[in-house]
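Quick notes on the structure that follows.
All protein chains but one are shown at their positions in the complex.
Moving on to subunit A:
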Amino acid sequence: MRQWRSIAKEAMDRASIIVKFLCLLHVTDAYVVSSNHVLGPSMLPTLNITGDVVLVEHLSHRIGKLGSGDLVLVRSPLDPNKTLTKRIVAMEGDKVTFSLDPTRSFSSRSLVVPKGHVWIQGDNLYVSRDSRHFGPLPYGLIEGKVFMRVWPPSSFGLLG
């Protein structure tokens, strides 16, 4: 009986350590920094087409330190299960001029980004599906700021 009790206590201790570790992992992943695999041609000069592993930090969008020019990870407004990596072009109140088809610059339109929204675009304007298609993006959909590339090792370094 005593033996069983000590075994049960041991098991409980182990389980609680594992639970604590997993919780810490989740909090780090959700609030501090996480890694993400980025795939696709829409950010082409900055990120490769074959897929990069980037580090995303989740602090600066909570304290409102994002500005235009930052690379951000956002939840897609068209499919909430997907995330996109794009560059912020304009913050709320800024005026943007864009054209859906970059080969024909005369078809450009301009608008002012409404309150609480940002305007995001991919670096590769020819294939990117971004704010030019779905309009300004609510700030609440921003998940984090991409700041570093860790894979492939040849292009390891900070991203601007």
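Here is the rule we use: contacts are C-beta pairs under 8 Å (C-beta built on N, C-alpha and C of every residue); 3 or more make two chains touch, one makes a residue touch a chain; residues count from 1.
Simple rule for what comes next: contacts and distances are computed from a predicted model.
> Can you pick, from "Mitochondrial inner membrane protease subunit 2", "cysteine desulfurase", "DNA-directed RNA polymerase subunit" or "Polynucleotide 5'-hydroxyl-kinase GRC3", the UniProt name of the chain not shown?
Of the names offered in "Mitochondrial inner membrane protease subunit 2", "cysteine desulfurase", "DNA-directed RNA polymerase subunit" or "Polynucleotide 5'-hydroxyl-kinase GRC3", the absent chain's UniProt record gives "Mitochondrial inner membrane protease subunit 2".
> Which subunit A residues would touch the chain omitted from the figure, given the whole complex?
Residues 19-20, 22-24, 26-27, 30-31, 75-81, 114-117, 138-141 of subunit A touch the chain absent from view.
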